[in-house]
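The block underneath contains the structure these notes are about, expressed in C-alpha cells.
Every protein chain but one is kept in place in this view of the complex.
Entry: chain A
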Amino acid sequence: MAGLGSVCSRRLAGFVSLLLLVFVAVISASPDAATGANETLRRPSGHSLDDSHHPRNSSEHRKAFPVLAFNYEHVSKPFVISLWILLALLMKLGFHIIPRVSHIVPESCLLIFVGLLVGGVIKAMDQTPPVLDTKLFFLYLLPPIILDAGYFLPIRPFTENMGTILVFAVVGTLWNAFFIGGMMFAVCQIEAAQVGHVDLLSCLLFGSIISAVDPVAVLAVFEEIHINELLHILVFGESLLNDAVTVVLYHLFEEFAHEGTVTVGDALLGVVSFFVVSVGGVMVGVIYGVLGAFTSRFTSHSRVIEPLFVFLYSYMAYLSAEVFHLSGIMSLIACGVIMRPYVEANISHKSYTTIKYFLKMWSSVSETLIFIFLGVSTVEGPHNWNWIFVIFTLILCLLSRVLGVVGLTFIINKFRIIKLTKKDQFIVAYGGLRGAIAFSLGFLLTDTEKKDMFLTAIITVIFFTVFVQGMTIRPLVELLAVKKKKESKASINEEIHTQFLDHLLTGIEDICGHYGHHHWKDKLNRFNRTYVKKWLIAGDRSSEPQLISFYNKMEMKEAMMLVESGSAAKLPSLASAASLQNAQQRAPPKQRAIPSISKTREQEIRKILRANLQKTRQRLRSYSRHDLFSDPFEDSMSEIRFRKQRVQMERRMSHYLTVPANRQETPSARKVWFEPEHKVYTYDESESPRDGAALETLPDTVSLLSESPQRPDQSSRLRKRGDAEQSANAPDSQEEPQKLSRCFSDPGPKEEEEEEGEG
C-alpha cells in the first residue's frame, strides 16, 4: 500500500512539474498576447475611474466598478522570473525523487536536458524563448557561484599547490588557446570545409574562447564524485585562475580581429595587460576584503545585517573589477579569501550560518538556471552546423588538453616534492570541462557570420564535455581507484598535530638554514597575528590562539548537534543536519558504548531532564526585529554548553547506574545536581562568559554530589578541586596523579568520590 502510494505521488509530482513546464513556457513566450488583452482591459477600468470622479463626462456608458480585474502586464517581468526559478528548483527536486537516474547522470546533464525540452516546447509553439543573455549571466548568475567557491576555498591545499595551479591555469590555457586556434586555422584551409573565410585571428579568438576550463561545470561534476583534495583543488583552482588569461586573450583577439593584423608591440602590450588584469583584480578584491573585515568589527550591535556586508562587499569587488576590465572572478575570490577569517571571528554564529546557507542557496539556484538556459539557448539557435569544423574542434580540444597536462606535469614534477602520478594527470586532463562561460563569451561576438558557426561548435564541445565526460568520470574514478576524499571529522588531535607539524617543520628548516615554504608561511602568520588581527577583529578575540578558536568551534558544533537531536538518552548516532555541498560534515560521531538502563530509570531521568529543559526555555528572551538575542551569542553558547553537559552527565549517570552499588541516594543526588545549575543562569555574564563563568560555578555543584561519574570534560573541573586538595594533602600526592588519570574513563569505585567530595 505504501509502495503504491509513493509511486502515485511520484507520478503526480512528475505530472505537476510537466504541467508547470508547459505553463511557464506559455507565459514567458507569449507576452504579446497578454499585452494585447490588457490594453483593452485597462481602458475601461481607467474610464470607470474617470467616470466616478467626473460624472459630467458620462456620455459614455458607465461600467460597474470592477471587483476583479486581470492586470498581468503590471507584474509580468517578476512573475516570469520567479516562475522560471521555481521551475528550475522543482526540476532539481524532481531529480532526487527518481533515485536511479541521479546516480548515473550528473545533475548538470539532467538540467540541460530539461532546458532542451522547455526550449523545444516553446519553439513548437512558434515563440521566441529567452536566451542566456550575456549581461544576465555575467552580472547576476555567475557571481554567486564564484563567491560561494571563493569563500569556502580550502586555503591550505590551495596555497600549498599554488605553483602547480598557476602553471596549469596560465601556461595551460595559453597553450590550449594557441594550439586550438592555430590548428583550426589549418583545418579551415581544407577546401572541403568551405570555411576558408575564417582568418587566423578569428581562429585564435575562437581558440581563446573555448580553451578555458569552466568553474561552474567543474564544480557541478566534481562535487558529486568526491575525489581527493589534491586533485579537486588542482582542477578547481585552475578553472578559477584561468579567468585572467581568458579575459586578456579574448579582448586582445577581439580588438585585433577587427583590425586584421597584430604587431609585436601589441603582443607585448598583451603580456603587460595580463599582469595588470590579474594582479589588479586581486588587489581590488583584497581592498574590499579588508574593508569588509573592518566593517564586521563594529557589527556587534546589529547582528541581523552582518551577512549583508559580506555579500555586498564581495559583489562590489566583482563589479568594480569589471568596470576596469580586470578579472572579476579573481577579485571575488581574493575578497572572499581575505575577508573570511576575520569576519568569522567577529560575527555571531547565526550570521555565520546565514552566510553559509545563503551562499549555497544562491549558487545552487544560479547553477540550475545556467544549465537550463543553456539547454534552451541550444534549441533557439541560430545554428550553422559545419561537420568538419565541429568535429575537428572537438578532437583538438581533447588532444590539446591531454598534451598540455602531460607536458606541464613533466615540468612541474621537477619542482614538486609530492609528484603527480599518471592517474592524477589523467583525472586533471579528463576534468577539463567547458561550460557556460565559453558560451556567453561566444554569444558576445559581434560578427554574425562566423558567430553562428562558432556558437554551434562551442555548444557541441560543452555538451560533449558535460554529458560524456561528466557521466563517465564517476565510473572511471572507481575503475582507476583514485583516492577519494577522506571524511574528515573535526578532530582536535589532528588540529593539534597540524599546528605542531607546522612549527616543527619551520624549526627544522631554520636549523637547516634555508628559507623555505614553511619559513615564509610562519612569518606571514606572525605578521597576521601581531598587526592585522588587532585591526580587523573586535575585542579580545583578536589575540585568541587558533587552537582555542578551533576547539570552541568544535564544541559549539557538538553542542548544537546534541541539542538538535532532542532525546538525550539516545546513542549518538544522530541524523546529521542538512549538509549542503561544502558544509562541514560531522561524520557519525564516535561510538560511545552505553549499556542499556532499566526502563523506569530512563523514564525518571527523562522526566527530570524535560522539566529542566522547560524551565530553561522560559528564560529565552523575546524576539525583536533588530536583535536576534538580547544577549550576544556567547550567552546562547554557554546555554548550549550546559545543555550538552547535562546531557553528557545524564548519559554518564545512566552508564554508572548499571554498575552494581547501592544506588539509594541517586534521586537526591540528582536533585542536588540540577538545582545549582540554575544558579548559573542568574549568573551575571558581565565578563567573558565562555570559559570563566561556566567553570567558576560548577565546582560548587561537584562538591554537592556524593557520587559523581566524572566525564573527562568535567575532569578538568574536578582536577581543579583535585589540585586544591593536592596542595592540602601532600602525602596523597603520588595517589593523586593516579586518581586523576583514572578519571578518564569511568568512574572509579565509590571511595574515590567520597574523598573528593569531602574537599
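The rule we apply is simple: a residue touches a chain if its C-beta (ideal position, glycine included) is under 8 Å from a C-beta of that chain, and two chains touch if they have at least 3 such contacts; residues count from 1.
Here is the rule we use: contacts and distances are computed from a predicted model.
*Asks:* Which one, "Methionine aminopeptidase", "Calcineurin B homologous protein 3", "Fibroblast growth factor (acidic) intracellular binding protein a" or "ER membrane protein complex subunit 4", is the UniProt name for the chain you do not see?
*Replies:* Checked against "Methionine aminopeptidase", "Calcineurin B homologous protein 3", "Fibroblast growth factor (acidic) intracellular binding protein a" or "ER membrane protein complex subunit 4": the hidden chain maps to "Calcineurin B homologous protein 3".
*Asks:* Just name the one of A:155, A:508 or A:524 that touches the chain not displayed here.
*Replies:* Touching the chain that is not displayed is residue A:508.
*Asks:* Going by the contact rule already stated, which one of A:98, A:418 or A:524 would touch the omitted chain in the full complex?
*Replies:* A:418
*Asks:* Residue by residue, what part of chain A touches the chain that was omitted?
*Replies:* 413, 417-419, 421, 486, 488, 491-494, 496-501, 503-519, 522, 526, 529, 543-545, 547-548, 551, 554-555, 590-593, 655-656, 659, 691-692, 695, 711-713, 715-716, 719, 737, 740-748
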